[in-house]
Each structure stands twice: as C-alpha cells, then as structure tokens.
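A protein chain is absent from this complex, but the other protein chains hold their places.
Letters A and B mark the chains as written, and numbering starts fresh at 1 in each.
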Amino acid sequence: MVILFTARIFYSMTFVPFIYSDVTCRIIGFSISVIIEGLVVIPVIILYRKHPDKNICQLAYEKSKVLGILIGIAFAIAAVMLMNRLFRYFGYFMYVTFPNFLPLWVVIGAIAVVAFYAAFQGVEAIARSAGIAFVFFILSVIIVTIALWTKMSFTNVTYNYPKLEHISFEVFFEMSKYCELVLFPILYPYVKEKAGKSLYGAIALRLITVYAIIIVCTLTLGSYLNISKFPFFDLGTYAETFIIERLDTFLLPAWILVAFVKTSILMFIGKIALSTGLKKVKSNVFLLIIAVTAFAVTLPAVLQEKWYFSNMDKAIYTIVIFALGVLLPLVFCFGKGDKNENE
Amino acid sequence: MEKKTVVKVNENNYETALISKSLKQALLDLKIISGKTMDLNIMEVEISEHKCAVVSIEGMASTSSMAELVFRPLMKFNVKGYATEDDVFKFLTKQSLLSAERKILTTYGEVFLTLFSGFALVFIDGCDKCVAYGIQGFDKRSIEEPTSDGNLNGSHEGFIETIRTNISLVRRRLKTPKLRFDMQQIGTDSKTDVCVAYITDKAPQGVINKIKENLNKIDLDTILTTGYVEPFLQGKHKSMFSNVVSTDRPDTFCAKLNEGRVGIMIDGVPLTLICPSLFIENFQTIDDYVNKPFYTTYIRWIKYIAFFLAIALPGVCVAISTNHPEILTHKFLMNIAASEEVTPYSFFFEAIIITIMYELMREAGIRLPKAIGGAVSIVGALIIGDAAVSSSLISAPLLIIIGLTATASFVIPNLNPQISVFRMLFIIAGGFAGLFGITLCFAFLLINISSLESYGVPYNAPLSPFTFRAMRDVFTRPSFLKLGRTKTIIEDLNGAKNL
Partner (left out) sequence: MRMSKIFFKKLLVTAICVFNILSLCSCNATGKYEKLDLDQRIIVNAMGIDITKDGKFEVTLQILAQEGAGTNTPIDPSKPNSTTVAQVADTIPAAIERCETDLGKTAFLGHTELVLLGKSVTDLNPVMDYVINAQGISLGIFMAYTDITAKEILDIKVNSGAYSGEALKEVFEESLKNGISTECELIKHIDNIEDTNGTTVMPIIKKIKDPIKSSEEKDNSSSELDFGESNSDGKIEAGNEKLEGGGGDDSSSGGGGSSGGSEKAEQTAFYIDGAVIVKNKKPHSVMTRDEIAGLSFINSSVAKQTFNAKLGDMLTAVNVSSTKKDTKVSIKDNRIVFDIHLTISYEFYINYSEEEQKEAAKDVTEQIYSLCYKAIDKALKQENADIFGIHSLLNHNDYRLYQEYMKNPERVLKLVDININLNPQI
C-alpha cells in the first residue's frame, strides 16, 4: 500500500496543475478521477482473488509461452516508459527549481543508480524503504502546514463555476497518472494484506494527501497558484520556521525519496515481467537492461532540456496504462478459463 | 576393533583411535600424538599392585585439587588380596567421589579434548578405558565490570573468557528448565567450545536450527574472537550493518534470550553474540529498563537524534553551506560566511580534513596504552581546538559541528564503524551534490538497512514493517506494569517469516 502510495504521490507533489484550471475544477476533477480509479482497479482485484500467487505474466506464460514473453515485454516497456516520464518530470522539476545545481543527466543517473541498487535488493527492501520515505513525506507536509498556519487565509480562495472542459481535462490528466494499474498486476503476489485493502488504502491515502496539499496551497498562495509551476514547492519558499529560514530546500529530500522509491519499484516490475518469460537469463541482467534503457531513453530530453509534456504524451500514457492495467486483467478474469481450471 | 589398536597411532589419525590396553603403549601413544610436548605431565603410580598413570597438562589442572581429590584417595585404595584392573576401574568410577565431574573415555580424541580442557586422566594398565576428573585449575580472569557496555544502575558483572563461568552467570539469572545450552566444538585445531543458548518456548525452532546449521558450516582452524563466527551467522548478505549483535553483559544476554533470541557463547571470548538482532536494539541499553520510563523515553529520542547528528550533520552542513545557504537563518548564515571569509580552504575540504583528523585521534586514543592515551587528547585539543582556529586554518563553526558529531557518535558505540564510514560518504555527497546527494546517500543507507534480514526478521522491524505493539518499546519505554504483560518476542513482529 505504501509503495503504491509513494509511487503515485510523486505526480501530485510535482504537478498540482492549477496552471490549466482553477482550484474548483482541480478538486472536482481529482474527485471524479479517484472514483474512476476505484472502479478500474476491480479487474485486478478479481484477478488477484482468482490467482493470488501468480502475477499476470505468469498466468499468461502458463497459457502460452509466447504470450507470456510478449506480455512480459509489454510490461517491461511500460515500466521503461513510466520511468522515462518520471525522469522527465524530475528533470523538469530540478531544471526549474535548481537550475545550476548539477548537470541534469547526473541527477537522473544518480537516481537510477540508487534505484537500481534498491531493485537489486528486492521488493521487500523497497517496501521497507518506502515506509520510511512515506513517513518523511507526511512529516514534510505536516511541517510545512504548521509553518504556514498563520499565513493561511480564506480570502485567498477564489471560487469559480466549474467548466466542463476544465474538469474533463483534469480527469484525463489524472487518468494518465494511474501508474498503480501497471504496477499492481505484477506486484500483487508480494502483497501480504488483501489486494483490495492495499489498492483502496493507497487511493484513500492519496485522496487525503492531495486534498491537504490543494487546501494548503490555495489558502496560502492564493492567486499565485495561477503562475506557479510547482505550488507545493513554492509553499516551502514562503514557509519559515525559527530554525530554518526557508523550507523549499528542506522539501527537496521528500521529492527525491519518493522519486527513488518509484523508480526502484518500476525497475523491479520490469525485471519480474521479463524474467517470468525468459527464464534462462539471470533476472538481474534484465534489471540492468531496464535501468540502462530508461536512462538512455531519457537522456536526449534531459540533455536538450525539452520535456515534452504535451496532451499527446498524456494520451499515450493513458492508453498504455489502461491497456495493461485494466484491459489485460479483464481479459484474464473473464476470458476463457485457463488450463488449470479446465483440468 | 583389535586391528585398529594395532595401527600405529599418530597426530593425524588419533581422533577415533581406541586407547591401548597396555599402559606402556597408551602412554607412548600419548607422547607420540602430542609430540612429547613439555606440558604433558605423566605420573606413574601403583594402585593395589596395578600399574596406573595420572596424566594432566601443566597449568591446566589444579595441583592442589589433584593432590586432594586424586592422589590422596588413590593412595588410600588398597584392596586386600587379589584385585583385578576392573576392580580398580570400578573403584575409580563408581566407589569414589573424587571430583564433581567425571568422564569415561575410550578414544584418544576424547582423551586429548578433555586433557586440554584441564582434566586429570587416570590410565590403568590392562584397561582400554581411562577416567577423567574435572579438576581444572587454569588461571582465569575474575568476573569484572563490563568494559564496552557501561551502565549506571544495572548489574556490574560482565562475561569473562571462560565459557563455563559465563554459562553459570546466565543460569543464575534464568532458573527455568526451558533455558538450554547446546555445546559444540568448532575449529579443526582449536576445538573451541561454542555454546548455543536459548529458551525453548520463546526462541523459534527454525532460528535455532538455522544457527546450529550455520555454526556447523564453520570450517576454520581456530576460533579466537567473535569475528571468526559472526560472518557465518550473518549469511551471505553484504550489508554494512550486522544482524548479529554482541554483548558482554549477562543481564542484556538474558533479556534478549527472554525476547526469543538465540545467544552464542564462545570459550575464550568475553563477548557473546545474539541473533536475530534488530537495528533499533543498538539504541537500547540495560539502563533503559532501570530508569523511569519518562526519562528513558527522553534519552531514547536523544539517541535517535544523536544517530542522525553523528552520521549526517557534517555532510548536511557542507551541503547547506555550499549549495543551499538559503536554509540557514540570516544571522547564522552571516556568522558562518564571516568566519569562512578568513579560512583558506572551502568548507567542504575543511570538513574532510577535520573529520580525518578526528578519526586519527580516536584510533590513536584506542590503540595507545592508557598512560599515553591522554596525551592524544591533549594534542588533539591543542592542535585542532586552538591552533587550527586561531591560525584560521579551520573555521570555528565547523569545529563545533565536528565536536558535536563526535560526541553524538559516542552515544551509540555499537554503530561506530558504520557511522564513521557513512559520515565521510555524506560529507562527500553533500559537497558535490548538496541535499540531493545527501538524500541519495540516505536512500542508500535506507536500502542497506532495509535489505538486511536476520533469520527471517527484517532488520529495521518494528519500524518498517510497522508493528505497533513493538513500537511502544521503541519510541517510548512503557512501565514494566505494561511491558511485562505485553512484551513482544520476535515472532510477533510484522514481516517475520520462516521462523
């Protein structure tokens, strides 16, 4: 649950897209997207109930070796794509907030190296680290909220009648971020609690956290949200405590830890997806291939400092996520019974 | 069987060779096997007209005990009329109480093991067995206060080098029959006694078996310190942290056994090993359970803070001053900036220099004899504390930071090796990549800790995976009114498996 939450919250921290719409649309769009997400995870949960010990690649492999390999490759490509987007987002975040800090390829590469080490150690190590990262993130949100308590004002809130186009954009935008849907079909054999509890727990946690971030941002920053690229980070530049003059850099570790957890779990699922079908090769070789590919694919964007956050980009990710996270589990749930069941 | 005795016994095949019936041959065998070592004492005597020999190792057996408990009764034994060698053997084994510990030995392997453990052996001509009497009298250190794990209010007894004494120290504290000591000899040459201690209904059987299995895998000539055994108990994992903890305190040892851990005692080493161990246990001391809960809770938090200060403070300071000065409050920044203005090197380089200097002083202080050790601190105080600052080589704020860091690291002595290395890593990461580097270093540390498992128990339990019940003894220290009733043993921790 914590992994899923930590993996997903990265986008919520990085982009609270008031640039595209206002707070009202944002809240409505986010709420709708959460409801949709609650519905689209059902196929995965059913799949888990049917086969709690086998991930989707293993199920496919049992039906047909070729199918298993193909689905494994598809998930690995999805993992690389998601990592690519994560690296671009993180690169953009560093580019905007700390432009002359480090070469961006070093930033991305360093995260990839540490994430590789984490993925190499296995999902349990990642999960335990994610627990600490989660606590760190929650503490950061709480500290920033406390530091800004006196600066919040309801006069900063401006309501607007929501426009359908803005809301639909928000929903679409949120849907392109449903990375749990790709993670879970591979990860659920490792889940010790019930799958539904994990998924809905992560969704509920995110709901609370994102609402908290939106409320704090709106009450504190007011109309500045319309021009801010990273509202949550900008909260830090405004927050002041008696020990720390500004909390923005203090928030940086939260970003890095969350990005690191997300990268490592994506590397891990890529490795598992490939090694299920291609058993002859050592799984760590796949891990290395995935890490290097994700880094290499991102390198041109990072070196050119072009980030490609177009609607087309979002559409592609939405299609990939829904194809692998919803349709595929749906096919395995309600398709023809597998060999074992027939026997 | 007969053939075996005919084969010439030597130092390579003596282990299973049976003792010769002829006393003369038996004593010759002993001399051959031991290579006529000078400390082998053989005293030939006659008991009821039967040739006998009392064999011992010089310095290992107590001479007074030997005179009182062996020689005097033997000399008094005089069966009127004819007495066979079996009568003598019967007298030695059944009709006399010469010492508290008595063994009947049949092979030369057993003979040498007991002989080198301080026993006195009585050989009888015509008898293919010998009798061993436990009259050990080698010199040993008396029980003293533990040196490495000091405390104020707990017991002042510490383990010593003799394993039997250590066992008695534990047994005295845990008088339950469920406490078991399983002894085995490890080391092809040293034959060191290694004892596995556990409480049957608390320690998971899987862990006990696994530990014994690991101990059996040890293929070393000698076992001289805990370091010889530790890697075999830790497994193949390459973490910088250790899932085996050592203690020289019997009370800590007993407390851990009571929590379901397994203890390992090694003869000749005053330290005992405990596994599985958790990261959080490095912050717990026996004093925690003596002081009032409120104070212990407070001190525990201080220790957690100390860990982060010791490991990350210089690195974070370097990161902030080099890359993120906006974090510091205005006046603090101005003070640091002003003091940095007059120093020739960068803050980063200064931090590295002074950290290395500190490590040098510390290492010198430990290795030098106590009489000279004080001189190191004088040199350190004079050179670093005064001259370096007054000559503007190093800025005063940095000196305060390193001083604070060093003091913080003394609070958690168990983690000192890891702290020292990670401190330097954090400084380098902070200097090159600011808080970004620090965070990645922290992530590396996190993974290093998280990936470690100790016999199926996650090393960073009960923090992650989170176990609420066990957390009460992590962030707080409940009163024994509650702690006694709700004590968690390792099996209760979330994430524990294959136990």
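Assorted remarks:
We adopt the following convention: a residue touches a chain if its C-beta (ideal position, glycine included) is under 8 Å from a C-beta of that chain, and two chains touch if they have at least 3 such contacts.
Because the structure is predicted, anything quoted here is derived from the model rather than measured.
Within the entire complex, contacts from the absent chain reach the displayed chains A, B. Within the set B:A396, B:V411, B:M424 or B:M471, the residue that contacts the chain not displayed is B:A396.
The omitted chain makes contact with just one of the residues B:S339, B:T355 or B:T405: B:S339. Residue in contact with the omitted chain (choice from A:V40, A:V141 or A:L221): A:L221. For chain A, the residues in touch with the chain missing from this view are 99-103, 106, 109-110, 113, 154-159, 161, 221-224, 226-227, 234, 237-238, 240, 245-246, 282, 284-285, 288.
For chain B, the residues in touch with the chain missing from this view are 321-326, 330-331, 333-343, 346-348, 389-390, 392, 395-397, 431-433.
Just so we're on the same page, only the chains that are shown with their structure count from here on.
For the pair chain A and chain B, the distance between C-alpha centroids works out to 46 Å. The touching residues of chain B, counted against chain A in their complex, run 320, 323-324, 326-330, 333, 433-440, 442-444, 446-447, 450-451, 453, 458, 460, 463-466, 495. Of all residues in chain A, those touching chain B in their complex are 94, 98, 101-102, 106-107, 110-111, 114, 117-118, 121-122, 124-129, 131-133, 242-246, 248-250, 252-253, 256-257, 260.
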